[in-house]
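And then chain A:
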Amino acid sequence: MSNALPPDLIRLVVSLAVVVGFAFANAAVLVLVERKVCGHIQRRPGPFEVGPHGLLQTAIDGLKLMGKQILVPDNADTKLFRLAPILSFVPPIAALIVVPFAKVLQVRDLDIGVLFILSLAAVNVLAILVAGWSSANKYSLFGAIRAVAQNVAYEIPLLLSLLVVVMWVGSFRMSDIVAAQDGFWFVFTPMGFVAFLIYFVTGLAETNRAPFDLPEAESELTAGFHTEYAGMGFGLFFLGEYTNMLLMAAIATTCFLGGWNGPWFLAVSGTGVVATLIQLCWFLVKVYGIILVMVWIRWTFPRVRFDQLLNFCWKVLIPISMANLVATAVVAKLVPLG
Partner candidate 1 sequence: MIPRPDPSQETLVLNMGPQHPSTHGVLRVVLRLDGEYVLEAHPVIGYGHRMHELMGEVRTSSGFYANVGRMDYGGALSFGHGHVLAVEKLAGIEVPPRAEYIRVITTEMNRIASHLLWFGAFLLDLGAFTPILYSFDDREFILDLLEHVTGARLTFSYHRIGGVARDLDDKFIEGTRVFLRRMRERLDVYDKLVTGNVIFRKRAEGVGVIDKDTVLKYGATGPVARGSGLAYDIRRVEPYSVYPDLEFEIPTATEGDSFARYRVRLAEIEQCLRIVEQALDRLPDGPVQAKVPKKVKLGPGDAYQAVEAARGELDYYLVGDGSDVPYRMKIRPPSFSNLSLLGEVCQGVLLSDLVTIMGSLDLVIPEIDR
Partner candidate 2 sequence: MVDEVRAALEAAGAERADAVDHGALGVHVDARVPAGALRKAVEVLRGWEFLIEDVVGVDAAPEMMVVYHFNHVGGGCRVRLRVLTDRESPEVPTIQDIFPGANWHEREQHDFYGVMFAGHPDLSPLILPEDAGDLRPLRKKDKRLKSLGDVLPAFAPPEAGGEDA
């Protein structure tokens, strides 16, 4: 009886549950962080009423969203309309299983880890397209079209900038990438720095964050692709968006900021419980640092225009990341790493 369930499966199920829980908790925290940061940037306290300093605001909001009626517009394609939110939040959660939170804290260390994450993250655009199309609303459709054009364009520099790291390390495996940065983070090399900047910008665009939040540009498209969503449908989009942000930040941390490695003088590379906790802390500090910058940017800048967005991608990001990649190839040939 006892060997009916292989321990690996138990491990997987437990880890998956933990990952899903983490995704929900993350979204709850991020919504609060976003509103608090926004508030303080705008010189107001943000949510303040529920719980001490409004800490429970998101929980209440979540409850409210769950309690709301799910409305489906008359002309909408009902099945697709209901599918879209799920499509938006499942893939990023699935992608979390290859993220190395610490040396031993990784659900699956696939040898195509980077590719796995990117391919799952790209499903997000499909969710937006489905949502926009099935809503039978012109504004939603515009949002969907914008999202597709934007995400397809920005996928290229995103990949190119990650290829810099992959080329250097010679592996797609997340743990290899982290291991290669032991005490020496890629962001501190010239090529790594440029790649990191490009990755960060494209990451903003991929997650539809301001100033690239064109699919939901509220002053133009009222609410873009999720105009027609209410209640938990809308909530799932939110969840997906914040999980996507987490994912983007996690990849950036893994590929450029040394993953769970602390700075060289504080690096802990053991596999014990304490070491794992320290590593986890480092990882989360970096991830949430990046997310904080993303939030900070959102509340500072105006939104770019659609043609400018694409021009910026094709005329600036792609050429520079190409050049960066070539430079990396040359340097990697001359100065082999490890």
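The candidates came about this way: all candidates are chains of the complex that A comes from, given by their letters.
One rule holds in what follows: a contact is a pair of C-beta atoms (placed from the backbone, for glycine too) under 8 Å apart; a residue touches a chain by one contact, two chains touch by 3 or more; residues count from 1.
The shown structure was predicted, so the numbers you read here are calculated from the model rather than taken from an experiment.
Peer 1: Given the candidates 1 or 2, which is the one that touches chain A in this complex?
Peer 2: So the chain touching chain A in this assembly is 1.
Peer 1: Looking at the complex, which residues from chain A come into contact with candidate 1?
Peer 2: 38, 41-44, 138, 142, 210-211, 213, 217-220, 222, 299-308
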